[in-house]
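For this depiction, one protein chain was excluded, whereas all remaining protein chains were kept in their positions.
Letters A and B mark the chains in the order given here, with residues in each chain numbered from 1 onward.
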Amino acid sequence: MSTLPLLSLVVFTPFAGAAGLGLLRGASPAASRALALIFSLSTLALSLVLLGGFDPARTAPQFVERHAWIAALNVNYSLGLDGLSLLLVLLTGIVTPVALLASAKAERDSRLFGALFLMLQGAALGVFLALDFFPWFLFWELSLVPAFFLIKLWGGQGATRAAYQFVIYTIGGSAFMLAGFAALFVATGTMDFNTLAQLAADGSLAQKLAAFGGGNWTKVIFLGVLIGLAVKVPLWPFHTWLPPAYAEAPTGASMFLTGVMSKMGVYGFLRILWPIFPGPLHDASCWLLALALGGVVLGAWSAMRQTDLKRMVAYSSINHLSYCLLALFAVSYATGRAGPSSEAAAAALSGTLLQMFNHGLSAAALFACVGMLEARTGGKRGLHEFGGVRTAAPIFAGLCGVAMFSSLGLPGLNGFVGEFLIFRGVFGLNAWAAAIACLGLLATALFLLTFWQRVFHGPRAGATTGVFADVQPGEYLTLVPLVALMLVLGVAPHLLTRLINPLVTAWAGHLTLP
Amino acid sequence: MNALPWTIYLSFAGSALALVAGARSAANARWVALLTALAGGVVSLFAAREFTPGPGLQTIVNLPWIRELGIRYHLAADGISLTMVVLTGLAATAGILFSWNIKDRAGEFFALYLALIGGVYGVFLSADAFVLFVFYEIAIVPKYFLIAIWGSKNREYAAMKLVLYSFAGSAVMLGGLLWAYGAAGGRSFALNDLAAAAVNFSRGDQIGMFALVFFGFAVLAGMFPFHTWAPTGHAAAPTAASMLLAGVVMKLGAYGCLRVAMPLFPVGLAFWQPAIAWLAIAGILYAGLVALVQDDFKFVIGYSSVSHMGFVLLGLAAANSQSVAGAVLQMYSHGIIAGLLFAVVGRMVYERTHTRRLVDLRAMPLHRLLPFAALTFVIAGLASMGMPGFSGFPAELTILIGTWKTSPLWALFAASGILVAAAFTLRAIQVSFFGTTDKSVPASAVDHRPFEPITWAEKAGTVLLVAATVYIGLKPDALLNWITPALNSPLFQAALKGGTP
Partner (left out) sequence: MNGHYASLLHALLPEASLVLGALLVLGFDLFSGRRNSASARLSASVIIGLLAIAAAAYHACDAGVGGNAFKGVLVLDSLGLMTRLGALGLAALTLAMAPGVVRLRHPAEYVAVVLFATTGFTLMAVVQQLLVAFLAIELASLSLYILAGFDKHRPESAEAGLKYFLFGGISAAFLLFGFSLIYGLTGSIEFTEIARQLQVTQGNTLLVVALVMILVAFGFKAAAAPFHLWAPDVYQGAPASSAALIASASKLAGFTLFVRLFWAGFGPVAGGTGLTTLPGWIPAFVIVAVVSLVLGNIAALAQTSVRRILAYSAIGHAGALLLGVLVAGRFGPASLYFYAATYGLATVGAFGVIAVVERAGRCDDLGDLAGLYRRSPLLALCLLVFVLSLAGIPPLAGFFGKFLVFSQALKLSGLAGTAGWVALLAIAMSAVALYYYMLILKQAIVVAPRPAAESAIKVPTPAAAVLVLTATLLVLLGVFPSLVLQLIH
């Protein structure tokens, strides 16, 4: 343990980069891009340092930094890192530079683009590391600002509307979450996640909440926090902002949105909702399971109906993230019931964590692929506008194929491990839910294969008929790290599970209601 | 601490001096005004350094004034007044920086402006209801001329409406005060004495007096449904006046509610509490929704002010230490942010584009023509939306927390108010500055005559206000440490008993 405030460094280095870019008026586009890339790589570098000092066996937050901040609200500047956070910091560290590279061709205002991107990165990291609601919410909301402008200023035709919808949905949810936390503060006098979780675990939170307005208000408060998080993931039916936002965003932003930002919601579920509201979550888990299944199945089926490739990938994101929630809700559903197998729960939870990481990689890679298609054909991305890409650009097709099959969950690739664990866990906890979710699997296979077949196979057709370059040197930098990781993690998932296993075991260890 | 009254005297002296200096040249008047406002700000900051937070008003001056009526020239301050005085210093200085380009009748402009400031300082420092009222009224008339002479479209109507509303409100408030003064035996106007006497008033009297005084003040705070003067007035006023009106003058009303109506008539407060809260909520939501569909840029901001002041009133209505502390924080926060918003809309945009219609602005890629203005507006807009990191967030959070304590239902409505605020602010941001984001057209090819560059005065004003909101956003304790002890005074505690109706 060094005295260096490592976590603060992790969070604020990107912000420093953003500020630097903002101040460097005369920087050329190339220099701006380089600077942005260097600063974005800082996370990866620092997270390797963290990895070195990280002790997987300890489930409590490590590298904790805690300073008094606002006495009146009992707010502390408090950062900490456990396996879950580490996983997501790593993911951010990987996805951000890659996404920046994918946007290297963004034709104008590279300085502003880089600055916004770094802000986005910093905010996401803050969310993953903050242990007190106040700083957490600060970063949570702050992430919207760069995201809004990235979509709005560099996005496609419908970007204005999409960006607006995206931000309003999220802020709308956040407002209710804020109200919920205000209520928690009234009841407990703190907004510290761990303290609240402890209070929840020993049952005093429920009593305190019930004391100030009856049991119904507890439900309302839970609902407020739930909505805030559900919109962000998104949980079906709060998902309608997502397809337009992902589809209209520039490639790099789409990659980051799906790769990292969508994890912020799931993270919130795991870090906040589940530990602080175990009782209400359990009570609602039946309904929530239904919603998660809705996301799994309908997300996949909607993806099948899309002809716009970006929207298709976007819907697939809904589908994939719903697996994570499905597992969590199943665990919550089984909590306190007779005969819940903690082994199944552990499987489901570690599946969730892996799925978050893996989906980050595969979805980012898919968006990168679609972006490359767009770049080569002047913005075309219709399902029927391509054909025979495999013949024109075999390497490109190969790399895309890996990403696609990872997303599909082909054994041997990383996606398989997560989904398998989730299904295994959910079967043990709630077999019906798992059975229904299989429909989603089916549909996923269908639409991804359609994608594969229409675009990559057959004779060269549509936009592919002209000159169609294969992967350029710069693009390798985008795709290869992602694809390589998919392959590596597919065969060696323990690289990740090593980090999270003790945590997950601890979680699954006491699945009792207060 | 003892220097605080100089904020008042300096402002009035500066007002006279600006009038004289303005006869020679506009530049003289400007510098006189800037130095006066700066001096006021510096005095308030120095006073703040010496200030020891604590319950109760700390007397600064207490001289007999009108012996026949037991009126004393009594100035005093506590953490709440100090917050407001600091806000006034900031807003006044920024306002002058943003009116640097006034050439027509500049001497009179700054004279009226400083007279208004002087009145505002006076209100915040009064510990005698009569003195407070006198300063309150002094602040009314300059507003009329500021708007009617230097305003834009519809200015005479707006000025008249604003002045009549303010005056009617103050008249009603005066009625309530006189009633209380008479009922207390007519020996003193000191707030403490009135409060002590009010304990013995009948419940019916307290209810009536509270209604007159509170709603009289609330008119100026822009309480729904007496808010209509605000958007019209703000929209028509010249930039500096809009900044002051929304930034500081509306706070006079809320401050009066807090300083006079609530501690004096706790029984009345308990009776009217739900009504006030629901009106506040109606204001938050109604004004927010109206702002969502306005086509006039300034009206958007004007209505947003009403919506934000709704939070202040809700905080007051919830009547517990937390909610009221939040309300005071929100007063400060909105004072700064509204000033910033009006500065962008009125000074940076309107005086260059000569249109306030969003339809027209949408056609101009303003974010590229006026990047500094765009950045400022984005920052101000985010602050106004209640983005964490800016002063609006801790304020709204504290209000929410306090409101939960009193009524969870109100808190839920307030939360939806935050959503509405986000919606209209975001709309304003994207329509006004980012209306055209067509990438194919380079900025140079856009067919608009080049706008004059943003001046140093505008930049200085912007930096001042942004710093003020960010500093408090990250360190709300700086103000809360003043405000919270002040609320522990017996006078406030009587009004804030747990806050349950």
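To be clear about the criterion, contacts are C-beta pairs under 8 Å (C-beta built on N, C-alpha and C of every residue); 3 or more make two chains touch, one makes a residue touch a chain.
Values in this document were obtained by computation on a predicted structure and should not be read as measured data.
Enquirer: Among the chains you can see, which ones touch the chain that has been omitted?
Expert: If we consider the entire complex, the absent chain touches B.
Enquirer: Based on the whole complex, identify which of B:Ala171, B:Val199, B:Val293 or B:Val359 touches the chain you can't see.
Expert: Candidates B:Ala171, B:Val199, B:Val293 or B:Val359; residue touching the omitted chain: B:Ala171.
Enquirer: From the list B:Leu57, B:Leu116, B:Ile138 or B:Leu397, pick the residue that touches the absent chain.
Expert: In the complete complex, the chain left out is touched by residue B:Ile138.
Enquirer: Tell me which of B:Ala13, B:Val61, B:Ile149 or B:Ala363 is the one touching the absent chain.
Expert: From the options B:Ala13, B:Val61, B:Ile149 or B:Ala363, the contact with the absent chain belongs to B:Ile149.
Enquirer: Determine which one of B:Leu45, B:Ile66, B:Val293 or B:Val359 touches the chain that has been left out.
Expert: If we include the chain that is not displayed, B:Ile66 is the one touching it.
Enquirer: I need the residue numbers on chain B that touch the omitted chain, in ascending order.
Expert: Chain B touches the chain not shown through residues 65-69, 108, 133-134, 137-138, 140-141, 144-145, 148-149, 156, 160, 163-164, 167-168, 171-172, 174-175, 178-179, 181-183, 186, 205, 208.
Just so it is clear, only the chains that are shown with their structure count from here on.
Enquirer: Spell out the part of chain A that touches chain B in their complex, as residue ranges.
Expert: Its residues touching chain B are 69-73, 107-108, 134, 137-138, 141-142, 145, 148, 152-154, 159-160, 163-164, 167-168, 171-172, 175-176, 178-179, 182-183, 185-186, 212-213, 217, 220, 224.
Enquirer: Quick check: in the complex, which residue numbers of chain B touch chain A?
Expert: 325, 378, 382, 385, 387-389, 393-394, 396-398, 400-401, 403-405, 408, 411-412, 414-416, 418-419, 422-423, 426-427, 430, 434, 437, 439, 475-477, 480-481, 484
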